[in-house]
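Presenting chain A:
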Amino acid sequence: MRTLLLLLVTPLVLTVEAATHVVRNGASLAAAIARCAENDTVLLKSGTYAEGTITIARPMVLRGEGWPVIDGGGRGEVILVKASNVTISGVEVRGTRVSDMNDNAAIKCSDGTNITLRNNRVIGCFFGIYLSGVEHALVSHNRVIGDAAVQENRRANGIHLWKCSDIRIEHNTVMHHRDGIYLEFVTDSQVANDSSAFNLRYGLHFMFSHRDSYTHNVFHDNGAGVAVMFTREVTMTDNRFLHNKGTSAYGLLLKEINDAVIERNTFVDNTVGLLVDGCNRALVKDNTYTGNGWGVKLYANSSATFKGNTFGGNTFDLATNGDLLLSTLNGNSWDRYRGYDLDHDGLGDVPHRPLSVFGLVTERMPYAMVLSRSLMVNLLDQAERVVPTMTPAGLEDTAPLMRPPEKANLTVMRVLGCEGENGQARTEAGAVRRPCYASTSTVFTVHTRTLFRLYLFVNCIAFFTCALSNG
Partner candidate 1 sequence: MDRIVFSGLGKRYGRQWVLRGVSTAFAAGEVVMVAGPNGSGKTTWIKCLLGLVHATEGTIAVNGRCVGRDPMYRAGIGYMPQYAEFPRELTVDQLLRMMNDIREAPAGGTDDRLIGELGVDALAHKRIGALSGGMRQKVSAVLAFRYRPEVLVLDEPTAGLDPVSATTLLAAVQRAARAGSTVLITSHIMEEVQRLGDRLAYLQDGRLRFALPPDTIIGATGEPALALALPTFLAQQAEQHVEGL
Partner candidate 2 sequence: MWKVCRYTLLDLLRNRSAVGYTVLLLLITTGLFMLEADNTKALITLSQVVLAITPLLTLVFTIIWFYGQYEFTVLLAVQPLRRSAITQAQYVAVTGALLLAFWLGVGLPLLAWAPGATSLTLLAAGSLLTTICCALGLWIAVCQRDRAKAVGIGLAVWVLLVLVWDALLLWLMYSFSDRPIEPLIVPLAALNPIDLARMMVMFRIDLAALLGYTGAVYQDFFGSPGGTLAALSALLAWTLLPLWRAVRGFQRKDL
C-alpha cells in the first residue's frame, strides 16, 4: 500500500522540481521550448525574439524578465498554446498578421484547461488574447493596447473568448481594439476590475454567456458602449459606463437578457445610459445616471424592476416606445421631482412621472431635438406633468425618494477621478463635482441671515426656476 502511494506521489515531486531554461537575447526561444520537458519553466530575459509563431504544446511556464519582446513578424499567430497547465507572464507580444480568413492572435489558447495569462503586454496586435474552448483560466493584469491609427476592418477584439467556462478576467486594460472584451458561449465566468476604453465598437460584448458576473469594471469612450445579448442570469454590479456617445451608442445595451441583476452601476455622459430591450425579470437597483442624453430607454417588451436608482442631469430620464405596463418603478431618486413629503418618511407623497412629452416627440421626430430645453418645450412638459394626455399614465414612480441615497453620491464622486486617454481629467457635462450634503452644510455654517435672505430671494424667482428648470 505504501509503495503504491509512493508511486503515485513520485510524478508530483518531479513536477515541483521542474527545470528552468534561461533564454537570453540572441538565443532561440523556440529551441528552448522544444527542449522543455513537461512543467519546465522558460525564463526569457529581455531582448527581442522574432521567430514567427511560437507553439507551446505541453504544460509549461513561460516567464519574462525585463519585458522581453516576442515578435511574430506579421506571419500569423504569435504564441499558440495547444496544451493545458500553461502559464505565460511578463512578456510583450507584437506582430500578428492581419487576416480576413484567420483569427490571428497575439496569444491564442485552444482546448486547454488551467491556463494562466498574467501581467503581459500585447501591443498593436490584430486579436489580443484569444481563448477558444478553454476551461478554468485566469487572464489578469494584462495590457492589451491596439493601434489607434488603424481602420476598423484591420482591427479585431482585445480579449476574445469562445466556448469557454470558468474563466476569470481581472485587472486587464484593453484599448483601441474593435471590441474590448468579447465573450461568446462563455459560462460561469467573472469579469472584474477591467478597464476597456477607446475601442471602435463595444467595450464589452457578450452573447449566449450564461451565469457570468461583471463587477467593478470601467467602460468608457467606446464607439458603441457595452452590448450584451441573448443571455440568462447575468450579474453586473459596480461597473462604470462613461462617455459612450454616438448615433447608436449605449452605456449598456441589454437585449434579450433574462434574470439579470444590474446593481450599483454608474452611467455618466452617454447618449443612452441603459437600454433595456426584450429583457425579462431584470432587477435594476441602486444605479446612478447622470448627464446622459437618455438615462434609461425602457422598451415596452421588457419587464424590469427599477429601485433605488438615482437620476440627475440627464436630458431625458426615461423614455419608452409604447404603453408599457410590465415594468415597475419604485423608490428611485429623480432630480426633476417636484413633490413634497409631508409625513417625512423620505418618500414623496405624490408619484413622479418620469416620461416627458418632449421625449415622445423626439422619439418620433429626432430632429425636434433642436428645441431641447426651450421655454416652450418646458411649458409643454410642465403641462403634461399636471394633466397627462400623451404619455402612458401607468408608468410612474409611486414612492420617489426625496433626496438621492448617499451612496449614490459617493459613487458619482469616484467618477471624478475618471481619466481621459492621457490622464486628463474630464470636467465637462456628467462629472458631478460636489455631493449635495457637503455644500449644504457649508451654506448652513455661513450665516443664518444670509441664508434667510437667500430663501426670500429664491421665493421671488420661484416662478422662473419652476417654469424653466423642468425640461
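Heads up, the rule we're going with is that a contact is a pair of C-beta atoms (placed from the backbone, for glycine too) under 8 Å apart; a residue touches a chain by one contact, two chains touch by 3 or more; residues count from 1.
These made the cut because all candidates are chains of the complex that A comes from, given by their letters.
Remember, predicted model here, so these are calculated numbers, not experimental data.
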item	value
Single touching candidate for chain A, where 1 or 2 all sit in one complex	2
Candidate 2-facing residues of chain A, complex	245-247, 249, 269-272, 290-294, 312-313, 315-316, 335, 361-362, 364-379, 427-440, 443, 454, 457-458, 461, 464-465, 468-469, 471
